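The complex appears here minus one protein chain, its other protein chains still in place.
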Amino acid sequence: MTAAGERHLVEAAYERVEDMRAVVEAALESGIAASQIEVRSPAPLEEDELPLPKPKSRVLLFALAGAVLGGLTAFGLAAGTALAYPLPTGGMSIVAGPPVGVVTYEGTALGLILMTVLRVLWEGGLLPGRGIRSGRGRASDLDHHVANGRLLLRVHGLSEEQAGRLRDSSRTSAVEVG
Amino acid sequence: MTRWGMAIDLDRCTGCEACVVACAAENNIQTVGEEQAREGRAMHWLRIERYYEGEFPNVRTRFMPVLCQQCGAAPCEPVCPVYATYRNPEGLNAMVYSRCIGTRFCANNCPYTVRVFNWFDAEFPAPLDSQLNPDVSVRPGGVMEKCTFCVQRIQAGKDEAAQEERDVADGDIRTACQQSCPTKAITFGDLEDPDSEVSKWAESPRAFSLLGDLDTRPGVVYLSGSEWREPAE
Amino acid sequence: MAVTRPEGLPSGRSRSLGDGEDGGRFGCRCAGPLAGIWILGLALVACGPTQNLPTPEQPIAYDHQVHIEAGLECVRCHRGAEEGVHAGMPSVQACAGCHRREIPDHPEVQKVMLANENREPIRWAKVNVIPDSAMVHFNHRAHARAGIECLTCHGDVASMTVAEPVRNVADMGWCVECHRENEASDDCLACHR
Partner (left out) sequence: MTAESQPSAAVLDGQLLGRLDRRRPGLLVGSLASGALALVFIYCWGYQIANGIGVTGINRPVFWGFYIINFVFWIGISHAGTLISAILRVTKAEWRRPVTRSAEAITLFALAIGGLFPLIHLGRVAIFYYMIPYPNSRMLWPNFRSPLVWDIAAITTYIIGSALYLFLPLIPDAAVMRDRAAAGLRKRFYAVLALGWRGTAQQWHSLEWGIRILAVAIIPVAVSVHTIVSWDFAMTQTPGWKSTIFGPYFVVGAIFSGIAVLMIAMALLRRGLSLERFLTDRVFNNLGLLFVTMSLVWGYFTFAEHLTVWYSGDLFEKNVHHVLLHGDFAVPFWTMVVVNLVIPVAVLSFPRGRRPLPTALVGCGVLVGMWLERFLIVVPALSTPRLAYSIGDYMPSWVELGIMIGAVGVFACLYFTFTQLLPIVSVWEMREGWRHGGSGEAGDATSDAAATSGTAAAPVPGGGGA
């Protein structure tokens, strides 16, 4: 989307969201797409703190799917195996209701928990391979700022001119520009 | 179908404990020694409970042989996590030693406290090993056990009848305790067969079940002519 | 009396850490192989009969094939197989009785004759073993009565020069399957007591 030629990455660390907000607003006005902007923060930001599109998450959907999957698996385990391997029970029913219920309940919860965590890791690019592909998980020289409680702005794919302008606008408000 | 059952006539029981000895010999039950017995680890599949009535000198002792009641609705069965104890098609409350992992849950849930546990590996130093019954496994430590109604004799009786191409007749199979009882207070057989001796005993007006109100449907029936139907409170 | 030995369960080998910066990969790099090992282990446990069974060394090089070809039947020596709970082994006298006439000078036969003279039993090694810890009481005559051939469990011993196990007779799943197919009792007490 940007002009041909080398693309540049500008990084800047800020103490306060307000400082970064001004830079982000200026960048968006100058025609830089929101998808080029990445913000790293030491704690979650509120939705309206930056004029960037809100990230989407399907964790809940996957959690529910995991619950269904886990429940079915557990039900199959408890009821199915009892049917597949009938043992002499002396007249008692082969598949008993309450035990199958208990196992299904626990399986449902386990499925839900596992799928939730997997989906969180997937969406965050924390699963192997994911982060590298999307470029998100890559380290930055300025990451220590995030560790120390500052915010980090990274804007990718800039032309040389755009990068220069962004650096200039950040110079006053940022702690460090890279 | 068969349902193995036992009837014990308490009015005939003299408390001689011959059945206890016969049971231990037949079933390779380990002898734990004084020290362990003092800790409450004596192993008997069958015990004679004694209860005393009245004030001295007018005391009367009552005896009650208590063994696994082979319950029709056994509390021990559903709690075993590995199916080491279950109800077999012939009404026995089966105990599979090789399956047992030793949670002792079954023993806790037995209202008759008739299950015994192998706290250590059984030791039969020579020449005691020569008197072991080859038809019964020696149980390792960590395994629950209890009266089996001499299942090895039941299996042998059925095998013998099959070899002779006939049905098992009443009286073919005798348990060790029954065999050794000098007063013939114990009888054993098929409760489903109305003509068997045990069925007839069970129909006696003197018959009752131990802790019958728990509805465990025991396969052991006690007979007593006196008003005393339950062990002393 | 030995306590039941557990079956070998698979265990994953840990690996050294990957590169620090993308340590996340470590978890997944291991997860695949670990899951694989686990499933493989389950499959191995589930396929008990395929495991290698040791052939024990016998005190005398007895050749089953030669004896069968000479016209003997299994139950001629293992009498209990049809009549008793245990198949049993022939007595030294029974061996010696025949061999007094047949090839008495064969070096292996000589060992039998010597044992007979000294009134010592021959300590044959058990080929098809159900371990004590299984606490199984196998009844040969019940199986013979049901028409189960010897070779179903023991393999074609008639054509073996050295008796060797062909099936794991201690594999319970196999026993249970056969019992169910033939509508024999699948009650645990039928074997375990």
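By letter and in written order, the chains are A, B and C; residue numbering begins at 1 in each of them.
In this text, a contact is a pair of C-beta atoms (placed from the backbone, for glycine too) under 8 Å apart; a residue touches a chain by one contact, two chains touch by 3 or more.
The model shown is predicted, which means the values in this text are computed figures rather than measured ones.
Participant: Name every shown chain in contact with the chain that has been left out of the document.
Facilitator: Visible chains that the missing one touches: A, B, C.
Participant: Out of B:P81, B:P127 or B:P205, which residue would touch the omitted chain in the full complex?
Facilitator: B:P81
Participant: Name, in rising order, the residues on subunit A that touch the hidden chain in the full complex.
Facilitator: Subunit A touches the chain not shown through residues 15-17, 38-45, 52, 54-57, 59-60, 63, 74, 77-78, 81-82, 85, 87, 92, 96, 99-100, 102-103, 105-107, 109-110, 112-114, 116-117, 119-121, 123-127, 131, 136-140, 143-144, 146-149, 152, 175.
Participant: Over the whole complex, note the residues of subunit B touching the chain we left out.
Facilitator: Where subunit B meets the chain not shown: residues 36, 39-42, 47, 49-51, 66, 75, 78-83, 86, 99-105, 107-109, 111-113, 115-121, 140-144, 211, 214, 231-233.
Participant: Spell out the interface residues on subunit C facing the chain that's missing from view.
Facilitator: 3-7, 9, 17-18, 20-24, 26-27, 42, 45-49, 171-174, 176-177
The definition used in the following text is that only the chains that are shown with their structure count from here on.
Participant: Can you check how far apart subunit A and subunit B are, centre to centre, with Cα atoms defining each centre and the answer in Å?
Facilitator: Result: the chain centres lie 65 Å from each other.
Participant: With chain centres defined as C-alpha means, what is the inter-centre distance between subunit B and subunit C in Å?
Facilitator: 35
Participant: Pull out every residue in subunit C that's touching 2 or more other chains.
Facilitator: Those would be 187-188.
Participant: Got the subunit A residues that touch at least 2 other chains?
Facilitator: In subunit A, 88 touch at least two other chains.
Participant: Going by the contact rule at the top, pick out the subunit C residues touching subunit B in the complex.
Facilitator: 1-4, 85, 132-137, 139, 141-142, 145, 185, 187-190, 192-193
Participant: Can you list the subunit B residues touching subunit C in their complex?
Facilitator: 86, 88-90, 92, 94, 96-99, 121-122, 135-142, 148, 151-152, 155, 159, 162-163
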